[in-house]
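The other protein chains are all here in position, but one chain of the complex has been omitted.
Presenting chain A:
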Amino acid sequence: MSYDSIIIGAGLSGLAAGIRLAYYGKRVCILERHTTIGGLNSFYRLRGRNHDVGLHAVTNYSPPGGKRGPLNKILRQLRFQWEDFDLSPQCGSSVVFPGHTLRFNNQFDYFQAQIAEQFPQQIDGFRQLVTEIDAHNIGDLGQQWISTRERMAERISDPLLINMLLCPLMFYGSPSAHDMDFNQFVIMFRSIYQEGFARPYQGVRLILKNLTKKFKALGGELKLRAGVKQLLIEGKKVSGVVLDDGSILESQNVLSSAGSAETLQMCDVDVPRDDRFTPGDISFVETISVLDQQPAEFGHDETIVFYNDSEDFYYEQSKEPVDLRSGIICSPNNFKYDQPLKEGSIRITALANPDYWMSLPEEKYIEEKQYWYEEILKSSMRFIPDFRPHVLDIDTFTPRTIKKFTGHINGCVYGAPQKILDGTTPFNNLFLCGTDQGFLGIIGSMLSGISIANLHLLNPK
């Protein structure tokens, strides 16, 4: 069996790329090792309840009728209508540091006003920074790593404001500790502060199911439980893939969303060392608490709260199993839906130490998940009313869970610190999309698959 394109991974980027290729008549097959679709943004059912894996919110919100921005771009490219993603905007979110709370919603003016009110000395500098952000071209595939903290410090002199601005952006997309690449910063700044949060009533499964339906209707093939064990290399080219069960599939080209280092590890030859293909090491633990009330009933009506308990913000691989100093509180209920979700729930996410979680023996692992669930909740109670009496069911995932279901080294969520923006690899017909290519989030990952499919597989130079 020979394909025009094989795509590794049925996550958002792989499915979006698959739709583009199938739409233009390519014979394309998506291979997924797991039993279900989604990758880093998947969903599952536990004790009769539906849960999302990664999704707190869809970023890059644009209201119906909008024409600009990444959301409208992917709707056009994938031939979807706005209604297909059923996005309800957020109620409002905040960044909470000692002595300061900056609120934001999907109106950027509101956020600017918050900064003007709380950091009056800084607002002019902030506006200059926004001008730089607006002028930045994220489409330039040749750009080098630039320190965001240095760029920000040229405009903003209060380190507290710098940390508060960075906190949500790092939590939602930085693969590197302490600082982030300016290009990534611009992508995240636009997607979170200037465009904003939304969520489909049914969660990420709605988007994934619509992608899969469209891909199959266009004649695309999707194989689940079909992990790629090895890429077959002939000289500078990939000729096909070997699956976990030993079967071989041939293809003219391969697009991998497995991660940059993870993809090179599958090659059956020695690949010259290239530091760009080094995996990231930032990962998280997330607790999910299902509640017998909607969060608004006990006084919590914010969509997402990013908290940090000192003026310094340590975005880094946690030295403890979990870093309790900071975190993210997400309430899937607090979006402007037409009707409330059936049950309340709160998700709290904090930085974690991948090695610690990977190395625990199974029994101890379960105990530790329970212990840290309680510690994370206790720590978050400084920023949210105590909801513990309302908890009906819990689940916790760790870097180990992420590694198990996505194959990402270190259970890394935002991929490698160095992005491969043009999606190329040492092999002429092997390309990368997804987290390690450079666009992040639900909308970003789809844009990644689309961009790389367009650039290399549909319009090769």
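In this section, contacts are C-beta pairs under 8 Å (C-beta built on N, C-alpha and C of every residue); 3 or more make two chains touch, one makes a residue touch a chain; residues count from 1.
Quick note on the criterion: contacts and distances are computed from a predicted model.
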Chain left out of the displayed complex - its UniProt protein name, from "Acyl carrier protein", "Spermidine/putrescine import ATP-binding protein PotA", "AMP-dependent ligase" or "Branched-chain amino acid ABC transporter permease": "Acyl carrier protein"
Residue of A:Arg79, A:Lys213 or A:Lys342 touching the missing chain in the full complex: A:Arg79
Absent-chain interface as seen on chain A, which is shown: 24-25, 64-65, 67-68, 73, 75-77, 79-82, 450, 454, 458-459
